[in-house]
Each structure stands twice: as structure tokens, then as C-alpha cells.
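Here the complex is missing a single protein chain, while all its other protein chains stay put.
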Amino acid sequence: MTEEMIIAGFGGQGVLSMGKILAYSGIMEDKEVTWFPSYGPEMRGGTANVTVILSDTRISSPIVKHFDTAIILNQQSLDKFQDSVKPGGTLLYDPNGIIHPPERTDINIYKVDATVTAVEMGNPKVFNMIVFGSYLKVRPILTLDNVEKGLEKSLPVRYHKLIPLNIQAIKKGQEIVESVLEV
Amino acid sequence: MELKDLIKPENLVYDKSKVQRDVYMHYCPGCSHGVVHKILSELIEELDIQDKTIGIAPVGCAVFAYNYIDVDWQEAAHGRAPAVATGVARLNPEKFVFTYQGDGDLASIGSAEIMHACNRGENILVIFINNGIYGMTGGQMAPTTLEGMVTSTTPSGRNTDLNGYPMKITNLIAELPGTSYVTRQAVHTAAAVRKCKRSVKKAIQNVLDKKGTSFVEVVSTCNSGWKMTPDGANKWMAENMLPYYPLGDLKDSIKGEPISEN
Partner (left out) sequence: MAEIRLMKGNEVLAEAAIRCGCDGYFGYPITPQSEVMETLMAREPWNETGMVVLQAESEVAAINMLYGAAGTGKKSMTSSSSPGISLMSEGLSYIAGAELPCLVVNVQRGGPGLGTIQPSQADYFQAVKGGGHGDYKLIVLAPSSVQEMNDFVDLGFELAFKYRNPAMILTDGALGQMMEKVELAEFKPRWTEEEIENKFGVWASTGKKTNRDRNVVTSLVMDSEEMEQNNLRFQEKYKKMEEEEVRYEAIQCEDADFIIVAFGTCSRVCLKSVELARAKGLKVGLLRPITLFPFPNKIIKELARKSKGFLSVEMSAGQMVEDIKLAVYEAGSTVRVNYYGRMGGIIPTPEEVVDALEDKFSWEISYGVKRSY
């Protein structure tokens, strides 16, 4: 199993930390992991993206042209990465602020209303965990147990009291994700 | 009475320090370096710190200081002695570390390193030989060269419009809170040598007591570079250098305290 994915959105949406929790959860599942962020000019432009690779075998290139999965959290990122999803791959997006929805017909497309749901849950900060939950639903490559262990490892001890809230958000994401297109 | 009858321990009136090595010096006759080397050697012996002393030699005439004083040494790149001393002292806090630098080395190419080492209050002694000239490379202008002074790169005398002003770097050093003891001495008379030795002793003691940076400038002669006799150079120094670089303590305080006014 090798899963090559891109997570892309605005700085502040928790893109990099979602990737980190994903990677740590992968380690808990005895997988090889690579987390490779964009750094520099793209960050100054306000967008952030990170390539995350999970694999049962040695990971080769951190530079990926065609992704198995793209998690897209704003319009710029959708425009930039929509065509980078492998045919038959998966695109998960939050429709908030998306004017031009994905147009591909050869990939699986899912959407999760995470921005709105996070506000409803009374904590906009769990936004990225709702998205993460949706991802786990459509790409069940990690168990929730290992995700919880991944959270423990990646969060500083002083934030461990927030783990139940994060798990709740992940579960919420698993519930609310909607299928747009399945190929 | 024959010579062999005279050479007996009880007749000894002067002996070279055991910390000074038995080799010929390359310094020109009349140069101040030899006297300062002697002071350091005597004090290292007197304070019994030979086994914990690490000297940092500069680039310049004192590049071969390590041939004369019998302690462990490191030879630094031009101007970098205070950084080298920082590395040595930080990782060996129980050692006595000193740099020995000339005016080109310390005040010109190494001005950043000396300022920051002193500002951090590195627990080291800095000996600063100021003879107003680059001796080793053949008598070029140094930052401390006096106005109007002739050198090989100021053949008509130092022109302040062209070359700026003689730099009183020791005064700048004294302003830095990291320094504890900053003094300007000379070795052109027997009295000055005695006084200088007392200052260096105090400075070494400060380092042993971990009081921060101690800085001893020695206003010196370079009779070869100045193209004078040794005696003439001493007189010229007293008449011309000392009014601009007056002798005395600039600061005698403790690290972190504001400069004492005197």
C-alpha cells in the first residue's frame, strides 16, 4: 500500500498539522511516512500545502506529480491540484468559498461542509479534524485507534485534554461527508 | 675568581621564567612584544596555571607567540582570535584562555569578533598590542595609526579625510557591559613595565574568578616600522602616542555593571 496525497488550503486552516497527525497515525500503523511542506514564497502568498506519503515500503520521491488523493480547502488549491489527481483517485473538498467546483469525471469526488460544521460545533479550530475524519471515511487506511495514538504523539502534552474533542470532530467528519461522484 | 665560581644558584640575581621557552625570538630588537611575553610568562608561572592555560595567537608579528610561551596554543585566522577563544572557553570553562592580538588584527579585520566576544562577556583575557602600524606585513597603516603618521600606505602621513581617524577601540570596549576590567598600559620604562605587570596579573585573576572579559591594551613601539632607534621609538611613543592613548584604567567594575566614570 502506498498513498500519496496533497493537502492544500490557506495558512491557518491547519493544513500542515493535519498532515502531521496523518503522518504520525501512519507511524502508529507501522508505515513509512514522508511529510513534505511547501515553504517560502507560496506561504507568503497565503496558501499552504503539504505532500504526505504513507507506505508499507520505502518511500521514494517526495516530489509527486500525480496524487492518489487531494484534500482541497480553497479555490486556488482546487485550481492548482485538481488535474494532479490520478484517474480513479480521490478528491475531497470543502465547498465553503468554492465558486468553481471540481469538473473531473474520472475521479472520486467527495465534499465535506467542515467550515460550517466546525462553527456549529462551537469550535472553528476543529475544522481540520472534521476534514480528516471525512478523509478516513473515504480512504479507510488508518484505524481510529491509531489516529488517537497519532494525536497523542503529535500534540504537546498540554493539549492532550483536547484529544476527545478532536476525536469527536473526526467522527463528525466521518458522518457528514457526502459523495459527489464515484467512478 | 673564575666564571665557574660565579655561576651558582646563590649568586643568581635574575632568571628567565620557566614558562618562557629557550629559543631565539624573531622580534626586532627594541620591540615591545618581548617584554609583554615576559610579563605573561612570569605571571603564568607565578600563578601556577601553566597546565590550564590556552593562548590564542593572532596573525601579525605575534603570530609566533606560541614559539615563546610554553603553554598550549591555538593559532587563529586574522582577527578571529576572540571567536576562537570563545569556542575554547565555552567548552573548557575551567581553563585560563587569553588572546594576544595586534592593532590590525583586533581593531581592523577582527573588529566584529572582539566587540561581540567582549559584549558577551566571554571569560577570557585579551592582550591588545597597539603600535599604530602593521609590523609583520611591512609597516602599513593600522586603524590606530596617528593622524599625520607616515606608514607605507600613508606615505604622506595619515590623512583623516582619506583614512578616517585613529580608533580608540579600547574606549569602545570599555563601554560594553560584558567587560569587567579594561586598562591601557605601556612597557617603555621600567616603572611602566611593573605597572603593566600588575594590571595583567589583575586581569588574569579576574578570568580565574570568572568575572567576564578583561582587556589590557599595551601601547607599544615598532621601531622598525616607525624607522627609529629603539630608544627613539620609546621617546616618540611617549610624546605622540600617549597623549592620544592616555594610560590608566578605563573600567574596573564587574560584568553587567555600567562603566565607572574616571
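Chains here go by letter, A and B, matching the order in which they are written, and residues are numbered from 1 within each.
Simple rule for what comes next: a residue touches a chain if its C-beta (ideal position, glycine included) is under 8 Å from a C-beta of that chain, and two chains touch if they have at least 3 such contacts.
Note that the structure is a prediction, hence the values are computed from the model and not measured.
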Query: Out of A:A23, A:V85, A:A118 or A:V147, which touches the unshown chain?
result: A:A23
- request: Could you tell me which of B:P29, B:G87 or B:G148 touches the chain that is not displayed?
  value: B:G87
Message: Touching residues of subunit B against the unshown chain: what are they?
response: 50-54, 56-57, 63, 66, 70-77, 80, 83-92, 95, 112-113, 115-116
- request: Considering the whole complex rather than only what is displayed, give the residues of subunit A touching the chain that is not shown.
  value: 20, 23-24, 27, 32-37, 39-40, 58-65, 153-154
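The rule is short, and it goes like this: only the chains that are shown with their structure count from here on.
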- prompt: Counting in whole Å, what is the centre-to-centre distance of subunit A and subunit B, each centre being its mean C-alpha position?
  reply: 64
